[in-house]
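Yeah, one chain of the complex is gone here, protein chain that is, but the others are all in their spots.
Order as written gives the chain letters A, B and C; numbering starts at 1 within each chain.
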Amino acid sequence: MVPTVAYLAVSAVLFTLGVVGVLVRRNALIIFMSIELMLNAVNVSLVSFARQHGHATGQVFVLLILAVAAAEVAVGLAIILSVFRHRDTVDVDHVNLMKW
Amino acid sequence: MLKEYFPILLMLVLAIGFGVTMIFLSSLAGRKTATATKTAPYECGSLPVGSARLRFDVKFYVVAILFILFDVEAVLLWPWAVLQAQQLKLTGLVEAAVFVGILLLGYLYALRKGALEWE
Amino acid sequence: MTTTWRELGYLTPELVVLLGAAAVLLLDLFLPRGRRRVLGGVALVPLGVALGWVLRALWAQSGGPSQLHKVFGALLLRDPYSLGFDVVFLVAAILGVLLSLRYVEREALPAGEYYALTLFAVFGMMMMAMSAELITLFISYEILSLAVYVLAGIARGRAVSAEASLKYFLLGAFASGFLVYGIALVYGATGTTVLYDPLGQSASTISGLILERGLFGNALLLAGLALLVVGIAFKAAIVPFHAWVPDVYEGAPLPVTAFMSAGVKAAAFAAFARLLFGGFRNLGEVWQPVLWVLAVLTMVLGNAAAIRQQNVKRMLAYSSIAHAGYLLVALAAYTARDVAIGSVLYYALTYTAMGVGAFAILLVVGQEGEANQELSDYRGLASRHPWAAAAMGLFMISLAGFPLTAGFLGKFYILNAALRADLDGLAVVLGLASVVSWYYYLRVVWFMYMTEVPKAAVRPISRATSLGVAVAVAALLVIALGVFPSTALAVAQMAGHTLLPLGY
Partner (left out) sequence: MTEWILFVVLSVIAIGSAVMMLVGRNPVHCALWLVLTFFCVAGFFLTLGAPFLAAVQIIVYTGAIMILFLFVVMLVNPEREGEPAVPASHRRAGLTLAAVLLVVMVGAITTRSGLGAIPTEPGGVTLRQVGTALLTEWMLPFELTSVLLLVAMIGAIVLARRRIE
């Protein structure tokens, strides 16, 4: 019986990899994929918590988060397309994303 | 609980194993002389022109998103379908009707805005 | 658990706005091309009806005890707190739509989608203010976010608008990833996501379980709280999560910027106050210092950046960060919470009135477009267009917080809350920041009144009636809130008390 803590550790690692992807990469698509990776890491920890507490609430959240992620992908890629139509590039540093 | 899924795992391993070994064995058997013409991408004998990756049209993207959004709708209605027969009396029906009704508005919007047209 | 029809009655303003959005969308589908102008007017109807219902409900409660109803089994709370914030959202939306009537036509934006998305955004805000449970809060947060991401990038003709919405989208999705991970960890630590129960009936709420199980030192809970704060701080544009504000506010169409700077900020603070004062009130000692630091940072950096701006629109964008800092001071005044929450609501309303008013004047001077937003364009405006200059002067003075204006009273109540929570340091920083803000707000007034402009360089301004009405409504609201604030203040105080559970 694999304890919940093990799953939480894996999901924390995946979440952090997603954060690294967003902070370091330049291509808007890769950044967007990293965000999807972060959401998946959250789903893993949610399901392991649901098993820990023994009720279905965690799994209901995963279903709803899945729907939110799909909606986010739909709008996000449409925005990336509209940027691509103007700039013919999707490199984020051209869009100076991280200018503080 | 995992025992039920063992056959699926077995089938997966067998399928991948079969494919990989075939490729591996054939690469071992043949004699390989890599000349320029032989390694060029094969386009029915004619010389390949330009990059193999052509640029897609936007209409593929629009159809793909509509597929995603209605796919998620179907997935969310799945539990409802399982339970509606026994448990959820009127409230279940109204709930699903509102859910589908709102997305019907979206479908009508996509239809009227010509998102589905495939000119 | 299922909700009765009477309970749905409490959601009338939200349902009216939702049905309004659907109606605008349907109308847009079946209206011939030429008749699209009517859509703006159609969008105003549900907003007006909802505002009327909310004001009537508030008026009914003003005398007697404030009513508080749980809807959908403690997921939503219909109380004066959510009604108060609904007023803020609906005022911001009505002014926003008034601002965009001529703009949408002039820039040939897709009118139907524009107004429908604005109404969906208002629906998201109203649900955010009402939700007392994390998952409902998250989905309302996403509805608001997606609608505003698209609105920011809807002017497809301009590359800067597309870039603005890409930047806003990527950072927004990144922040909602943090928010969801926070929810997961809090759910893991406590087993529930219901923030609190004001009627004190159910024990299985986050605030209840923190006490019951003594989860003060629980790592999961603290990590979850930190991530939740990051997620919402991004939407409220609090430093260091404010990177997106200047570019997005400048890139997005002007009416969308006005609506966003007022409505989205108010919704973020509505959720923030309910989360901290309701759900995590027992961990006050943990998050209060963090808020203290964030408030100082936001006020200082917001004002420092605003000083250097020569473009009025960008100056208003940076100053909106500073105003988020002032609101944060009220949240940091945790120990004086009965006064603090009231001051948050009151300031949100005043900022909406003066902020959107200032953006309206930007449109008036810019001939309903993005033209002449530089400071020099306002040179000698008073001599040429006295009314526009007077309105802008009023908004600038009120934003700066001069006495006898709504802005001053808003800041006064926040200061009052901060001093009662003996946060003297924060109160001093707020005072200094306001003094700094006098410089860049009054510089606009100086340009308008003191400097002369040669006759040749006289530029016409827009005489659009919709803009005139918006400016008039905003100006009246600022004057009303400034001179006789008693009614608005009573509502704010009542909201403050009902957010906190009974016997608390």
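One rule holds for everything that comes next: a residue touches a chain if its C-beta (ideal position, glycine included) is under 8 Å from a C-beta of that chain, and two chains touch if they have at least 3 such contacts.
In this text, all values refer to a predicted model and were calculated from it rather than measured experimentally.
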item: Omitted chain - touching chains that are shown; value: A, B, C
item: Among C:A23, C:V49, C:A159 or C:A223, the residue in touch with the chain that has been omitted; value: C:A223
item: Touch criterion as defined above, residue of C:R156, C:R420, C:R443 or C:H497 at the omitted chain; value: C:R156
item: Contacts of subunit C with the absent chain, listed as residue ranges; value: 1-3, 18, 25, 33, 72-73, 75-76, 108, 110, 113, 116-117, 120, 123, 127, 135-136, 139-140, 142-143, 146-147, 149-150, 153-154, 156, 188-189, 215, 217-220, 222-223
item: Subunit B residues that touch the omitted chain in the full complex; value: 1-2, 5, 51, 53-56, 58, 60-62, 64-69, 71-73, 75-76, 78-80, 82-83, 87-88, 91-92, 95, 98-100, 102-103, 105-106, 109-110, 113-115
item: Those residues of subunit A which, in the complete complex, touch the missing chain; value: 1-10, 12-21, 23-27, 29-30, 32-34, 36-37, 40, 43-44, 47-48, 50-52, 54-57, 59-60, 62-64, 66-75, 77-82, 84, 89-91, 93, 98
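The rule is short, and it goes like this: only the chains that are shown with their structure count from here on.
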item: Computed distance of Cα centres, subunit C from subunit B, in Å; value: 41
item: Rounded Å distance between subunit A and subunit C, as computed from the means of their C-alpha atoms; value: 27
item: Subunit A-subunit B separation of Cα centroids, rounded to whole Å; value: 20
item: Subunit A, residues touching no fewer than two other chains; value: 71, 78
item: Subunit A to subunit C touching residues, read off their complex; value: 4, 8, 15, 18, 22, 28, 31-32, 35, 38-39, 41-42, 45-46, 49, 52-53, 55, 57-58, 61, 64-65, 68, 71-72, 75-76, 78-80, 82-83, 85-87, 92, 95-100
item: Subunit C partner contacts - residues on subunit B that touch it in the complex; value: 91, 102, 105, 108-109, 112-113
item: Subunit B-touching residues of subunit C, taken from the complex the two chains share; value: 2, 22, 25-26, 29-30
